[in-house]
Structures are given as C-alpha cells and as structure tokens.
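A single protein chain has been omitted from the complex, and every remaining protein chain is retained in its original position.
Moving on, here comes subunit A:
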Amino acid sequence: MEQAAPDPDRQLQPAPVESLGGPGAVLEAAVGEETEGTREDSAGVHTMTGNDLWLKKIEISVSEAEKRTGRNAVNMQETYTAYLIETRSVERADGQSVLTDSLWRRYSEFELLRNYLLVYYPHVVVPPLPEKRAEFVWHKLSADNMDPDFVERRRIGLENFLLRVASHPVLCRDKIFYLFLTQEGNWKETVNETGFQLKADSRLKALNATFRVKNPDKRFTELKHYSDELQSVISHLLRVRARVADRLYGVYKVHGNYGRVFSEWSAIEKEMGDGLQSAGHHMDVYASSIDDILEDEEHYADQLKEYLFYAEALRAVCRKHELMQYDLETAAQDLASKKQQCEELATGTVRTFSLKGVTTKLFGQESAEQREARVKVLEEQINAGEQQLKSKNLEGREFVKNAWADIERFKEQKNRDLKEALISYAVMQISMCKKGIQVWTNAKECFSKM
C-alpha cells in the first residue's frame, strides 16, 4: 500500500527554537549535548546529528494492532485495541537496524501524551491524533471502532503522529516522549507526576480571555480566522467526498449484475453466447475494481483529516497567545490603576471613585501617617507590578516569536503535504480512468464479437 503511510516531506530546519518545556523535558539521549539539528532520509528515519563520534538514527513504527480485554478504571470489562510501537536504531556504519524498544500502547495513552505536549509546548502547533471515532462514514465504511479497516487506518494515523512528533525540532527532545517510546510500565504515572494537568489553562479562563482581550497580535487573529475556515472547508469537503464515494460505489456495483444475467442469457444464445459470457466477466471485473479505488481514496481522506485536526492545534496556539496577552493587559491595567491611586494619595486629590474615598467621606479623613503607610504599600506593589509586567512582556514577546516561527514551519509543511495529497487525488483519478478504459475496451470487443 504505497499510499498507506503518507510520508510527508519532513524537511527539518535546525532547531532554532528554545525549548520552553517543563521539567526534564529535553531528550538528551545518547547523542551528545550539542545537537545541530536533525536530518531525515527518505525512509522516515531521523538522524540526530551532533558533534559526537557516532550517529544514532531512530526509526519508529506502529507495526501491529491487537484486540485486548481488560478492566477499566471503574473495574468493568472492556475491549480495546493495543498498538505495538517499535523503535529501531540504525547504526550508520553497517546500515543494519536493531530493535531497541518495543512496547504496546493504547489510544488513551497517546491522548495523554498529546495533552501533556499541549500543556508544556503551548507555542508549538502540536500534531493531531487520528480521529477517536469514525466520522464522515459512507455506507460501506463501518463506524465501528473495532472494525479492522478502521483499526488499520488508525494504526497508520498513530504512526504518523509519532513520526511528526519525532521530526519536530522541539518536541522530539522531550523526555516524556522518549519515555513513551521506551518505558512501557509506569509511564502513565510518570506523566501524571509532572502535574501537567494542573498547569493546563482552564477552558473558562481561555474563553474569557478570547472575549476580553483588547490588542492581540493581528497575525494571531488572522490565523484564528484561517483555522476556522480551514476546518469548515475541509469538513465540508470530507462530507461530500464520502457521499461521492457512496454513489460511485453504487454505479460500479450495479454493473456487476450484468455479469450474472449475461451469463444466464448466454445459455440460450448460439452465436451470441460466447460474446455475452465474456462481456459479463468484464462487467464483474469492473464492479469489483471499485473496492481498491475507494480504499485508496480513504487514505487520501485521512490525509485531509489530519489537517482538519491540525486546525484545532492552530487555534490552541492562538488561544494561548490571547490568554497571555489578556494576562498582560490585565496586569498593565492593574498597574496603571495602582499608580493612579498612588498619585491621588500623594497629591490628595481624588479623581477616581474608590472605597477609600467613600469611607473618607463617611468616617473622616485619615491621618498623614496612615496615608504615607498606604503610599508605601502601593509603591511596593507598583514596583513588583512593574517587574512582573516587564517579565510578562518579555514572555509574551518570546512566545509570539517562537510560536510564529513554528507556525511558519507548519505552514510550509501544510502546503507541501496538502499539495502532495491533492496531486495524489489526481493520480488516483487517472488510475481509475485507465482501469475503466481497459475494462470497457475489453467489454466492447466482446460485444462486437457477438
């Protein structure tokens, strides 16, 4: 299945982005401290070059899927699918690959990994997972998660996810990711110990920020619009494509009926018999050809789906920016009002409404010492606030810089991948047409010999 594992051209740039990851996030591995970047050859093998004497390549594949039963969190029997992840290291010298690690993971563990990455690398467009449940299903396709075709396509999608993470200049160095590939038992506990769930921004906070932020970076606003459009248009495309597939299936399969009827009819015909019989055979061939055609198309749909889900990843980065920006704006506002309060206290004028003003009116003016004390407190707060603002500003700018770099990287990847996918669609159509010409030419010959 050449189109089975889409091998996107993952040209990697040397990692310019600093890792903003969490505790122990950098994957030091056996490669040496200085990594200049990563290279990739056509087999999807990722070399981590370095100043070290020997080079280590890592090959990752999700090679098998297995049905299992076990007990879940509430101690109930459940059936799930486990996937075998194999990591191989290839010694450059003799080109042989050695299996270094092999373990089984289920979908929920992939989800856990991804959620962790989302929290610790908010400036990165984190690669998406294949869909949890089958969507855009047409009548031949099953919506059942246990269906072998679905499992197979998911296997490919998970492999794709790992390869994308492994080829990302920042994410590939993450320790938790490394452990995901190498440490079967206890991995879940390790992830949870990082406490990443606590660090995650609350949805409510994010929503609030989105509505209230005043001056987000325009590029992010545009990016958000873009990702909304992308999501909408790809969904629409996939929906209609599924319907087209359904209809095409119908056209081809009905022709299969000719095969049977021609064969029966040929029994009573003397001169026409042979021609009918062989024409009927070609109709059968035609009818069955659609199965392979649509299977290939399903892989095309999966490629588009990946970018449908990427849209959400883009939005996540935008949200983070909005949150940080909102935080910054709030802090700035806070600072400004404190400064004003301070000024008012110092000069004795009350320009703004304040509780102090009211109580003053009610209970009389405070003494000079009281005022001075308060001014001092405020000045301290203002100082702290200014420091905080400074660092928040810095953080914000760093975030924008890094995020935007990753977004540029993502954009190029997206354009390459999608162009390749669209072209592969054309290639599929060409192949379908050629098959059609062949079958009908054969059939025509049979008919004309009747």
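Here is the rule we go by: contacts are C-beta pairs under 8 Å (C-beta built on N, C-alpha and C of every residue); 3 or more make two chains touch, one makes a residue touch a chain; residues count from 1.
Just so it is clear, contacts and distances are computed from a predicted model.
K.L.:
One chain of this complex is not shown here; going by its UniProt record, which of these names is it: "Sorting nexin-7 isoform X2", "AP complex subunit sigma", "Pyrimidodiazepine synthase" or "Nicalin"?
P.N.:
"Sorting nexin-7 isoform X2"
K.L.:
Would you mind spotting which of A:Y178, A:F196 or A:Y258 touches the chain that isn't drawn?
P.N.:
Considering all chains, including the one not shown, the answer is A:Y258.
K.L.:
Which listed residue (A:F309, A:W404 or A:W440) would be found touching the missing chain in the intact complex?
P.N.:
Candidates A:F309, A:W404 or A:W440; residue touching the omitted chain: A:W440.
K.L.:
Of the residues in subunit A, which ones touch the absent chain?
P.N.:
With respect to the unshown chain, the touching residues of subunit A are 226, 229-230, 233-234, 236-237, 240-241, 243-244, 246-248, 250-251, 254-255, 257-258, 261, 264-265, 267-269, 271-272, 275, 279, 415, 418-419, 422-423, 425-427, 429-430, 433-434, 436-437, 440-441, 443-444, 447-448, 450.
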